[in-house]
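Excluded from the complex is one protein chain; the other protein chains are retained at their positions.
The chains carry the letters A and B, assigned in the order they are written, with residues numbered from 1 in each.
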Amino acid sequence: MKEALVEVKELSLKFVTLEGVADVLDDISFTIYNKEVFGLVGETGCGKSVTALSIIKLLPKNSIVKGSIAFEGMNLLELSENDMKKIRGKKISMILQDPVSSLNPMFKVGEQLCDAIKSNQPNVSNAKAKALELLNVLGFREPERIFNSFPNELSGGMQQRIAIAIALTGEPKLLIADEPTTALDVLTQAQIVSLLKDIREKYGTSILLITHNLGLVASICDRVGVMYSGQIVEVGLTEEIFYETRHPYTFGLLQSLPYNKPKNDKLPVILGNLPSPFNPPKGCRFSERCSRASEECRKYKPKLYNVSQEHAVACFHPLKAGDVEY
Amino acid sequence: MASFKSYLVKRIILALIVLYFVVTITFILSHVVPSDPAELYVGPKATKEQRERAVIELGLDKPLYIQYLNYIFGLFKGDLGVSLRAHTPVLHDILAYLPATLEIVIIANIIALFVGILFGTFSALKKDHLEDHLIRFVSVGGVSIPSFWFALLMQLIFFGVLGILPLDGRVSTETQLFNPIKVITGFYTLDALLNLNFPAFIDCLRHLILPAFVLATYPIGLVTRMVRSMMVEVLNENYIRFAKANGFKENLIYYKYALRNALTPALMALGLSFAYSITGAFLVEVIFSWPGLGTYTVNAILENDYPSILGVTIVGTTFYVGVNLLLDIFQAYIDPRVRLK
Partner (left out) sequence: MKKILSKESEITLKLLSKDKLALFSLAIILFFIILAVFAPYIAPYPEEGEGKPAPERRFLPPSIEHPFGTDYLGRDILSRIIFGARISLSVGIFVVVCAISVGTPIGLIAGYYGGKVDELLMRATDVFLSFPSLLFAIALVASLGPGLFNAMLSLAITWWPWYARLARAQAVSIKEQPFILASKAIGVNDIRIVFKHILPNSLTPIIVQGTMDMSSAILSEAGLSFIGLGAQAPSPEWGLMVSTGRIYLLNYWWFPVFPGLAIFLVALAFNLFGDCLRDILDPKTRKSRGETF
């Protein structure tokens, strides 16, 4: 029996800017279960990063948020900042896209790690010992040397692993990883991926993995949510999303992957651009670029409905099994 | 790995090169521009022979490049020339007047450092709220207020109207007569303490307050603004956001991490404010009849005493270069990224 860890319900987010009000998240809903890796995919600008920031409540001041995020019986959106501080680092933590800018350049790595430990596990008597232990777990072969180094003396991959170490000091239930491998080379990416898998096994932490890299999703995620222009268009088990694709956008994404394609064939591309958040289309936001769109699609917004126990799609003309050949 | 030592060496060499050019420019100013130093040396009523003797004594008869070389060598020996009006060595006079100036400059900058960091940090944390606007008004005001006018205002209020602080001077005549201070360091407050002469110490403090406070207004404004703007920038940095997202205690984030990153510009601001203090002190000293370099220089100006003026320029600039060098080195020590440049 799977237990829900985080339930996002009808979360909507708007930014008030000089150029107008930007409609960034439009009533999105999804669930993350215990001990699972949930991937949130989509193009740049679709709203996946702000979803993460909404969960951990570190949005900029000009945000207007509605909806609910249920976690351990509380609605995170209704919590005061003081209460939220008790959750960050201890129950929910987050690693950012660029590991190089996540660590303070003026302090040694060990000191930052110890400060994290002192903040998230105040009962630990020897912070340094715990820090060295964590570094060990994260695959560092010379924990002492790393402990005494400055961040700019280490490689990007190492910095990311240290950021992960800091994020784990409180043994959180949910780790949000925002594009954790985008800034790294392929080999280091693989290292980080296997590291995240280990973390899930060892600590039982759920991971919300935000990425635009479908390959990454295929290798590590249990369930996936596909986002487009501030909406969740399809969500389900990884196999279902990849092999029983329903939403035309998801299909377009998968088709544009350069794997298993005959050489010299043109790479299929979804024509068009993301709609502007300042003036989003009234109906389905993907309708302008969709080959299956009809009048209904342009007028009404499709809602998520289940096609199997875990698999849901928001489309008036979803693909059916047998529509496409793989 | 960038070494602290190599940065140190590079920086010192650079400072020395700069000093060389400073000295050369000062020479050009002193020997090429003014009308007739010899005449000024002996005064308008001198005879022709006295004038000619003065020319030889001042070395003005030798060709320019010889004068230049003598000048440079003289500097190494600490010879800054001779005052045209007092006929005493300039360096000697400068050293005599220096401690009084240093006393108020140092105290003013210490006040400015503490107040500036406090106000700047607080202002950044309360950004766009009332406290921020008030502090900003005060700091911009501090940078805009003419020091000589503010000094007069303070005299008017605290002496003229309230009568609680002395008008000017370093020490009252009563103290000089009944509790004279034995001068050790030249810093009267320190000397009074070292002699356990408490009534004199209080007296000195009372005389010090207004000049130091007036001198501190510009640095306070400068440091506050710089600290605030750097803190605001730092608070937006990814590593602060990362620390917040991962549960670091708030005091840790603001007072350890953010502040350390913001400290560098605070020190830079202090370097700039030191430059101001040196010259700002001039104006303040005049108003408070404070017997320091400022009074010395202003008197030299009134009497066209070029060697004195230029001697002060060299000393003041050397001091400024030295202070900036120290601040750069300190900054490289705390911030490892600086060493890579």
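As a convention for this text, contacts are C-beta pairs under 8 Å (C-beta built on N, C-alpha and C of every residue); 3 or more make two chains touch, one makes a residue touch a chain.
Here the structure is a predicted model, which means the values were calculated and not measured.
Touching the chain that is not shown, out of B:I135, B:A200 or B:L310: B:L310 (per the contact rule at the top).
From the options B:P146, B:G169 or B:P199, the residue with contact to the unseen chain in the full assembly is B:P146. Although one chain is not drawn, the whole complex shows that of B:T121, B:Q155, B:N197 or B:N261 it is B:Q155 that touches it.
In the full complex, chain B touches the hidden chain at residues 14, 17-19, 21-22, 25-26, 29-30, 33-34, 128, 133, 136, 140-141, 143-150, 152-153, 155-156, 159-160, 225, 229, 232-233, 236, 275-276, 278-280, 282-283, 286-287, 297-298, 301-302, 304, 306, 309-310, 312-313, 316-317, 320-321, 324.
The criterion applied here is as follows: only the chains that are shown with their structure count from here on.
Partner chain B is touched in their complex by these residues of chain A: 56, 58, 85, 88-90, 93-96, 98, 101-107, 115-116, 118-120, 150, 152-153, 163, 166-167, 169-170. Listing the residues of chain B that touch chain A in their complex gives 1, 237-239, 241-250, 252, 256-257, 260-261, 334-337.
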